Each structure stands twice: as structure tokens, then as C-alpha cells.
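Step one of this worksheet: look at the structure below.
For this view, one protein chain was removed and the others were kept in their places.
This part shows chain A:
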Amino acid sequence: MRTKDFAYWLFLAPVLIALTLVVVVPMLLGVYYSFTSWNGINTGEFVGFQNYIDLFKDERFLDSLWFTTKFSVISVILINFIGLSLALIVTSRIKSSSLLRTTFFMPNLIGGLILGFIWQFIFIKVFASVGEMVGMESLQGWLSTTETGFWGLVILMSWQMAGYIMVIYIAYLQGLPKELLEASEIDGASSFQRFRYIVFPLVAPAFTVSMFLTLSNTFKLYDQNLSLTGGGPYNSTEMVAMEIFKTAFMQNAFAYAQAKAVIFFVIVAIIALLQVYWNKRREVEM
């Protein structure tokens, strides 16, 4: 028994040590720093809950949190809707499906910063030119208002992530037993009814995975935010990750930023876990 125990821990050791060193210790240290007046160089003195009390009065932080939440909710819905639709298209019997798969997945291979700059060009230059040609006022001046900045980010994020989420849905769609679909066809279901009553409930596990990935990715978004809007105009499209970064590295309020990061972590963790718990209950065992 003892040797088995030893081997068990021996094989586990590399992962445990690595995880402790790069995740657990920094996190605990981070939590500790959030209770101090750390400025990046000196740990400073212990200030108790002062940082946490301050951040709940910090309007810029609360605004960014609200902006991020709105952005996440709409992006998660859009990304999953588009991802599932694309997956349904490429798993149907159309000829160019493998070409389409590659095409839809492509945006995901481009780095977030570059994507941001590409879309900045599209929103500012291309939209404006097209707007001029067709005489649509609403296509002018994109990214110069909070509203268009918000939708710019949503469009960028959906365009980038939908292809990735599509791959997950494809995997589940292809795993559906063919007989079930045939049985429903014989039972008299139209293609819409087949989707609603059979396909949709049976790809529930894909929802859990996709929702988790999209939620955590949209909440933590930083580079696309930086390159597309840079948080502007007037910090109105600044998301939490960027707000925390600026607090730390521009105002040198490291401990305060740390407290924000801890609160941010708790929020994301709670939402993600609740979502998984709630979705898991809907899943069906085959």
C-alpha cells in the first residue's frame, strides 16, 4: 500500500509543484497584497479592507464592470447563436463544408491585437466610405461614441470566437446518433421540429462547454479592447481587465488594482460555476 501511495504522489508531484508555484502561491500572495498599500516596489503596510471599501466607491471601476457585464451577456448570446448556426450549416449536406469550416475558424488564428487593428480600419475607414456611398449617416464616425465602440467590440468578439465555438458544436452535432434523427423524421418531425425537440436538447453538453469558454473569455477581454478602442472615448469602453491594468501600471496603485482583480476573479468564478451547475442539470446521458 505504502509503495502505491508513494508512486501516486511521485507521478502527481510535477503538476502539483508547478501548479503551486505558478498559480496557488501567486494567488495567495495577490490576495495578501490586496490588503496592503503595495506600490509595486515596497509591500507597504497592512491596510485591512480599505482597498475593498474604496473600490466599491470607485465609479470608473464600477462603470467598467457594468460595461463588461453588458458586453459579455450580449457577446455570449451572439457567439453561441452564430457558432451553433455555423455548425448546423457545415454539418448539413452541402458540398463546400470543409472549405467553410476552415474559413469560419480562420479569425480565431489571428491574434487579438492584430484583429483589433484590422477591425478599427474596417469600422473607421470602410464603414465611413460605404456610408458615404449609400448615404447612411449611421455608418459614419464608428468607435467615436460609446454606443458604436460597444457594438464594435461585440462584432469583433463574435467574429473572432464564433468559429471556435462552432468547432465545439460540430463535435457534438456529429456525435448525435443518426438513428435518432431518422426516427424523428419518420415520427413526422419537420427540420425545425427536429432541431427544437431532438438536436437542441441533445447538444446541451456543448452549451455548458461553450458558455463557460465564451463567458470567461469575454469577461477577461483585454487585447482586442486595447487595439480597437483603447478604452475610449473618455474611458467609456474600458473593460475591467484594462481598468485594472491601468490602475496598476499607470497609477502605480498595485495593491488597489490587486483588490479589484480579486473581486473580478470572484465574480467570474461565481458566474462560470453557476452556469456550469445550471447547464449540467439540463444535460442528458445517452
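Of note:
Operating definition for what follows: contacts are C-beta pairs under 8 Å (C-beta built on N, C-alpha and C of every residue); 3 or more make two chains touch, one makes a residue touch a chain; residues count from 1.
The rule is short, and it goes like this: contacts and distances are computed from a predicted model.
Its UniProt record calls the unshown chain "ABC transporter ATP-binding protein", which is the correct pick from "ABC transporter ATP-binding protein", "K+/H+ antiporter subunit F", "Succinate dehydrogenase/fumarate reductase iron-sulfur subunit" or "histidine kinase".
Of the candidate positions A:45, A:147 or A:187, contact with the hidden chain is made by A:187.
From the set A:26, A:111 or A:177, the residue in touch with the chain omitted from the display is A:177, counting the whole complex.
Looking at chain A, the residues touching the absent chain are 177, 179-180, 182-190, 193, 197-198, 201-202, 284-286.
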